[in-house]
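Encoded as structure tokens, here's the structure I'll be asking about.
Just one protein chain is left out here, and the rest sit where they should.
Take a look at subunit A:
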């Protein structure tokens, strides 16, 4: 309790970033040191997990609250509930994986490699901060600050149009973030103010006027919708994903974009319950559109990185739908989906990265028959694709099923429509696998199959697919109390009991 677990998680990667940046020119120690720091952070994260009590009645655990800018009411306040803890752990697991996957992304020459891995570690710190902040101002600080490492990761290390992609990403995020800034100020002024007026706990359950609540809700929601990303403000994502390194995309889409859906739960629902209810129909419609449009666009893509990014738009549609169904099952499914989607996206992007590293092309049409060339890579691609289309037994199935059930409980017709998303997912995933891996063996020089390092990269991801697919209970146990807490804030009760009694009576008869 007294050990500052979360601050350690925040500071350790920053120290790592500094150490990596200061290593001598052309040093060969950059990658091992970066990996070491990310693993050490993961170890601390697991330590923090042991301190976390699932049955606790506190909303936030492992809290650290210190006054930071009392003149503004800002505290340096960290703490986690089930949702944020699992998101942090997701990041902690994926960063070492990505560092390992990015081993040969940048040549050992001059300082570019230093910058690359230093930025990755900085990003890790920002991830921890953004999910652990329980002060709205501090959250905003991390929300904006994490743009900068991503901006440079895309801009300095991406593909040919990298700076355009980076600028588009940055401007989209900044517009959303700045609109949120007004709402952040507004919610503080509507709250109790004072020297710790930005603490989430002090801003929950405010007695806001209807119009004020709705305006503030919109200010937050637009930023999160851009981040998530939802249709129609998703257009920055394909460009960013196409131009960024696959490992950057994993961290950006797999972890950082979850800030959008996480923020909806943590801030939109908790701070503005009335407005959340008010906006639900529109948001559900947008989520449905995201789901369908994302899937249709994914089916039509030839660029594999763009394809994966569109599948994410579709999956984010699912997640948002689960959140705004306001049922325990839907909410738990959505939050579990946030974890699963992180691993699924990681699998897809990293395999795509391996293919691109071998063949030098992102275009799916340049591939075909690769299961005969690199059977292992193709196998992992198939595995990840199955996870993406939610095959029972793999991770996404559990969450997708829960979301559909949760939505169905409240909006029957929407649940039915959501199920079509599952069908579309099968289409884009299988089509991609078919076009890349099946067919006659291509005429080309031999390319090596997976190296030992790459096996090490995919092993934890495949393990996560199976673990979360067969035994998601421990994770759900962590998530559920937090989800119920957020439902309480909204004042929504599960429609399930009525149904339960009906079926119980039915079976009794």
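What we mean here is this: contacts are C-beta pairs under 8 Å (C-beta built on N, C-alpha and C of every residue); 3 or more make two chains touch, one makes a residue touch a chain; residues count from 1.
Note that in this section contacts and distances are computed from a predicted model.
Visitor: Which of "ABC transporter permease", "Branched-chain amino acid transport system ATP-binding protein", "Peptide O-xylosyltransferase" or "NADH-quinone oxidoreductase subunit N" is the UniProt protein name of the chain not shown?
Guide: For the chain missing from the view, the UniProt record says "NADH-quinone oxidoreductase subunit N".
Visitor: Tell me which residue among A:8, A:167, A:277 or A:438 touches the hidden chain in the full complex.
Guide: Residue touching the chain left out of view: A:167.
Visitor: If I consider the whole complex, including the chain that's not displayed, which of A:69, A:282, A:444 or A:463 touches that chain?
Guide: Answering carefully, the residue with contact to the hidden chain is A:69.
Visitor: Would you mind spotting which of A:39, A:185 or A:206 touches the chain that isn't drawn?
Guide: A:185
Visitor: List the subunit A residues touching the unshown chain?
Guide: 68-72, 111, 140-142, 144-145, 147-148, 151-152, 155-156, 163, 166-167, 170-171, 174-175, 178-179, 181-182, 185-186, 188-189
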